[in-house]
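As you look at this complex, bear in mind that one protein chain is not there, while each of the others sits in place.
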Amino acid sequence: MTVLDLLIEHAPALIVAIPLFGAFLMPLVSRVNEKLRNILALSIICLTGFFIWLLATDVLARGPRLYIFGAKNLASPMVRILFEVDSMSIFMITITVILAFIALVYSWSFMKEHDGLDKYYTLVLLLIASTLGMELTGDVFNFFVFLEISCIVSCALIAFFISEGEALEAAFKYIVVSSIGALFILFAIGLLYAQYDALNIATLAQVLKYTFLDKIVLVLLVVVLGMKAGLVPMHMWLPDSYGRAPPSVTLIIIGATLASFYGVLRVIFTLYGNVLSNAMRFALPVNVLVGWILIALAIISIIVGVIMALVQTDLMRLIAFAAVAEVGYMFLAIGTSIAALGSPYATTALQGGLLHLLNDALDIGLLFLVAGALYYATKKRLLDDISGLARNMKYTTVFFIIGLLAVAGMPPLNGFASKFLIYESVYQLNPILSIVAILCSILMLAIFVKVFYAAFLGPELPGFKDVKEAPRSMLLAMGLVAGLAIFIGLFPNIVIDTLVKPAADALVNHAQYISTVIGGI
Amino acid sequence: MFTLESGSGFWNPLLWILIVFIAFLLLYGIRGFGRNTYKKDTEQTKAFLSGNKEPSPDEMHVKASNLYWGFTTSLNNVYTALRKMHTGNTSDYVLWFVIILAVLFLVFGVM
Amino acid sequence: MIEYIPFIAVVGMIFIGLYAVLFRRNLIKIVIGISVIESGVNLFLITLGYRDSGVAPIYTSLPAGTPSPQGMVLPVPQALTLTSIVIGVAVLALMLSLVMHIYRKYGTLDIRKIRRLKE
Partner (left out) sequence: MNGMSKIVKTTVSILFPFTMIFGLYVIAHGHLTPGGGFQGGAIVASGCAMLVIAYGSEWVFERIKTKRLAAFESIGGLGFIAVALLGLVFSTVFFGNFLAGSNLLFGTTPATGSTLADMNTGGVLPLMNFAVGIKVIAGLFVIVLVMAYASSQKEWNT
């Protein structure tokens, strides 16, 4: 066994352990030197990325991996803590680590003038570790624990600008909503444990029978995770917290939100994968019912998100409402793929939804970074107060145009590639849904053209004569995201073939997920 | 390799860029047929406001909240309803969650 | 019948907590409501692990004559509950400190007045 094999074997544990270790190291290091701390945080993320790359090459080539904590030979497997990594997890952790790297590069300059940065870096690394944990774990209770850690840490980070009352308010709303949600998840986990004496997802998926209690569990898990992902009408915490958190943090919180979305996928496709298409309700298979419920909520999300974004005056809040709409597109694709399970366009829809997950993270993230750069340069949040910034902030303007086109789904940027797949597949389920989605996408373009006009064009206001371009690290971060957006836009096939297709296959093929655990013990 | 198949259609970004490039070339060619009467730094380039003076940038600036006035006014009913929904009250956030939970319980036949 | 009483208590506590979160206006009372929901869920987990006349699951201090694994209560729900309690402490501390700072900024604890972020 070579060193490389050993590293790959232990990669699932190390991917979570290294950011966790780094998080506790931060307060000690920042007593020594501030610059050293920033470099250390970045290198920790790079190291995590290296392990993710190692793991990804192995999992994509050889199928799911199992990592069992604490013991080599298993006497009673059901109570062991285990991580299970399949292609879907690989897809998610790749997104998370990319977002984390960009956020840390961005916060080098953005957070420079604030104090309490040792705690900031600790919390950021904890948030990254918990998000990675949510995506790697193969155990419902650990999922809950990581979810709660990410709630607590995100709440503390949202309240980072503690001198603003609104930040505190947003953080309080976030913690109330998410802790109630997490408690309901714990209740659902208790119900599962009471029936099947098991906590790990694969064992549960194998023995699940869709009893009365399982229905309760399904509803609880889907609704709570949907709320954490920002599904209308449970989305209201999202604009509050996205709009008030520091933009670099927002990027990582987007990652945590997407991890909740991943939870929905895991629950529906893997945990309930065996039973959904067999059980009946209203003379319909339950998967059709679940699919149409998700589609209905998704369409409402798209419409409400876009319509509300149009009238926002606060730039970051506006982008947050656009993020709600983007989450709606993802749920639309997923709902279609569940409702039409087995038909050829279901796979297309699933691939489109997953690709859109990546694109949403990048596009919305890029817009938040640009909004943060504007805030850094002008110290103004409201759109009415800013004007004519394109004269002094040339690079930022270019990045905003890229983000604008990408988020509105204009060719040839990445947003179009995924929305194209979603439109085409949803059209085969029901044309009206597709038409609504396209109309809302056009409205989204109109909204961001308005933002572009208001912030970058127009006369030069006297207060902004000597506004400076954003510092270099922020430009680098924005450039990285923009570059990725263009790359995925021009070569969507490369991403789909290497990451998205295996992930979609892993979701649909839940028998493999189950047999990895049952066979591996 | 660069063509994205969706089962019923396809999307090729490079092809698209090629077409747009050709379209731009054509437009540029058509533009060359026009007459060039534009002269820099003359009266011609100034805004004509019926002889009035040009106002200061502050007054001239159309604020973001005034854009799309027609759209928001015609959808006034929708906006009133949505504003009523977004109360900003934390209890209401949780209430929506409980309502969705209850509705789905009904749909799935738990209650 | 008697073994159902804890479950009834669980449902009761969750509903009381939800009532407090939904209809009380004081921030502190909302925090208490969340705490009550959490206690209800913890009680649920503990009740799941209960076994009639079971003993604590410690092998070395087993009373003589107890059947080895069958006579013990389940340890896993207890571990889950402990984890949940630890998380609950963190959430509670965070919420209370947020309430303190909110009171300082807004001068009120009424949830209906703490809504600068709306629409």
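Quick notes on this one:
Letters are used for the chains, namely A, B and C, taken in the order the chains are written, and counting of residues starts over at 1 for each.
The rule is simple: a contact is a pair of C-beta atoms (placed from the backbone, for glycine too) under 8 Å apart; a residue touches a chain by one contact, two chains touch by 3 or more.
Please read these numbers as outputs of a predicted model, since none were measured by experiment.
Put simply, the hidden chain is in touch with A, C once you look at the whole complex. Of the listed positions A:L28, A:C46, A:V207 or A:I518, the one in contact with the omitted chain in the full complex is A:L28. Contacts to the hidden chain, counted on subunit C, fall at residues 56, 58-64, 82, 86, 89, 93, 96-97, 100-101, 104, 107.
Taking the whole complex into account, subunit A touches the unshown chain at residues 10, 13-14, 17, 20-21, 23-28, 31, 67-72, 81, 122.
By definition in this document, only the chains that are shown with their structure count from here on.
Note: centroid distance subunit A to subunit B, computed from Cα atoms, is 24 Å. Inter-chain centre distance (subunit B to subunit C, centres taken as mean C-alpha positions): 47 Å. Subunit A and subunit C have Cα centroids separated by 28 Å. Looking at subunit B, residues 86, 88, 90, 94 sit in touch with two or more other chains.
Multi-chain contact residues of subunit C (touching two or more other chains): 21, 30, 114-117, 119. Per the touch definition, subunit B reaches subunit A in the complex via residues 1-4, 6-9, 11, 13-14, 16-17, 57-58, 60-65, 67-68, 71-72, 75, 78-79, 82, 85-86, 88, 90, 92-94, 96-97, 99-101, 104-105, 107-110. Residues 18, 21-24, 30, 111-112, 114-119 of subunit C are the ones touching subunit B in the complex.
Within the complex formed with subunit C, the residues of subunit A that make contact are 79, 141, 145, 148-149, 151-152, 155-156, 159, 162, 165-166, 168-173, 175-176, 179-180, 183, 186-187, 189-190, 193-194, 199, 239-240, 243-244, 308, 311-312, 317.
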